[in-house]
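Structure incoming, see below.
A single protein chain has been omitted from the complex, and every remaining protein chain is retained in its original position.
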């Protein structure tokens, strides 16, 4: 990962924990942090069930001289984690995640992400953009971001994915964002990036899974259209939902109008999901997400 | 239908027309009304396609001494309708539609309808309430509305429906409102009341068609739950959608919470759909609705 | 306060704390609870500023045999509170708060509160309803709740308030809910119930402070109307805002229509605010609220 020189981020970290619920977890976690002079800035927790449920917590903390304490803290924490059967991750804010954006011909989602990123509102380095069309090249390169044109279709899927994986490795990519990429990914590819591929689907899932959701929404005569951002799994449009939103439409809206209205929903829903992922606000549990806003 | 003595309504009517689109329709309709000294109060139109489409219009008008002119106007209009191949209906506001509400044990939708009706916000006489539980009797009778307890289940469906149809005939019912009635109706029953049965389904259709939508929404981990009001057809939850709405939920919401939040959506969505139907704002076209707000 | 016999609530409590922010607070609080075998069910916190800010936390916990431990726990906590300069309160769920609803002629807010209360969705005993009109008597008494008709106007304000305070004392009222009561309260009355009077104002404050907000919204030609629930202070409509919501309107809406649409907003906004107050989710800080949803 690229180092970020921002001094303020050096002492800033997050701890995400998942474990069987039982009394004393918050006490042990907060006492651990206190002992190391870490100050909790934000803390959110959720218990799936007070009795025999699973406990989830996200703690954001600040700690003077954090960089020099990391290995000691992580070593000590390993024992706590073992005692409480914790799944856990530490995230350090000076190590920014690296993202790859995959897009096709429709660029509204890409442009929204670039805009938010340029404003400093996405905690990531956009390492590269990959597309099966040339449409985005000019705008992407104007931001100084490498652009790769990789034609893609059913027949050449495997070899294209091999190239894509090579690029992801080469650029040390942590997160893949499918900004209306419109290509099916193979199970091998998806497994390679488990819970690290975010897609935007242009319907309020589980309605209109699959192709042509606006056409089908029009045909069904719905009064609301929506978009859904979710992690990609090997079941089409069935992955854990991160965010959804809708807009009102009426009988006058033809498919073109639905698509225009929908594009506004898509870009804000995808951007929120990506932002929350990068801020480590999302825990995937089974086929659902816990999102600590 | 019951006569309403409100003087102001005697001179108040609506004309709904559907016909092949071509130039001159608005001219002929508005000239017809003007000749009879009718003043257009509200007019809304929609054309499915400027070329070879279908034209729809709803005109609300006021006309002094309307009652004495009705037969003459309707006779004269028959010729226009024939010339332009119009499907059409005149509605006179002093003839209020008569409604039957069908409910079960969950009463939030029934209560909302009664409350709006008591406030004078529903243009209908509520002729009777039918339920397969006794839960609503007390509140319904406190409004002076006849309540009929008719047990219903799969095994006795046919004979129960025969009784229900008898009641509908006896009470001259124009509109059936299924306020969380939760029973499947037979094709015979549905055909008997084509485009005159309004149901509320507790999901944003076409997601979660059928039973237990809140349980399934919870399982899928959606971030929005909804409700849909639609005309009942013989395809379960596939009838023309009149209105839909949603509310935001998160991972903390269990099924009970979804149900509570959902009940707020259901009651407002059903009430709007019923209100628009009674105000003759809805035209059913194929499996879709045109709603002139 | 009335005792509630619900066994499940006996072992259920909440702790709200406000204090100067510094490291270790969560540790000391969670360790205190853990020592007493209390299991944290829900915890939400907020820090106004990581440096020299104020820290707020709401912890909901469950503890076997809580009733027998209360005095010991509270005694021990007093020392912690002193060390950390904490303002704090313990709330025990078997002691339900007692509410008085004040209303006038428009009953939509009252009816919504009664309906939610009857469904078991408000953690309160509604001790009495006070009104300056008789309109609500029948419905209130049908719920078995005492109804007091106390005429009120500018000239007799002081003596009416004296009677009202007497009633509040007699019925041990904790919370006053102004459900469209429409009378100004004197500073003496307001001071007597600081942060315990919740009002619903029929505009999105700070727009349209004072009388006739719907008329003024109509005159201004706004495209959204709203309602605001807030704690009552001695500055008219300037108290801490708890909740607000809006609905879209257009040029066709006259004042009567605005009032109808608005009444739907009012009833849901007031009910949410009351619900959150009763669940101890609100901390008043200066002229603002922290609401832990």
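Note that the chains take the letters A, B and C in the order they are written out, and that residue 1 is the start of every chain.
As a working rule, a residue touches a chain if its C-beta (ideal position, glycine included) is under 8 Å from a C-beta of that chain, and two chains touch if they have at least 3 such contacts.
Computed from a prediction, not measured in an experiment: that's the story for all the values here.
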**Message:** Out of B:23, B:120 or B:187, which residue would touch the omitted chain in the full complex?
**Reply:** B:23
**Fill in**
Missing-chain contact among C:78, C:156, C:184 or C:224 belongs to C:224
**Asked** What residues on subunit A make contact with the chain left out of this view?
**Response** 111, 115, 121, 260, 264, 268
**Prompt:** Which subunit C residues would touch the chain omitted from the figure, given the whole complex?
**Reply:** 46, 204-208, 220-224, 226, 240-246, 250-252, 287-291, 293
**Asked** Which residues does subunit B use to touch the chain missing from this display?
**Response** 22-24, 26-27, 30-31, 33-34, 37-45, 47, 50, 62
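Just so we're on the same page, only the chains that are shown with their structure count from here on.
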**Prompt:** If you average the CA atoms of subunit B and of subunit C, how far apart do the two points sit, in angstrom?
**Reply:** 38
**Request:** Would you please write down the residue numbers of subunit B that are in contact with two or more other chains?
**Result:** none
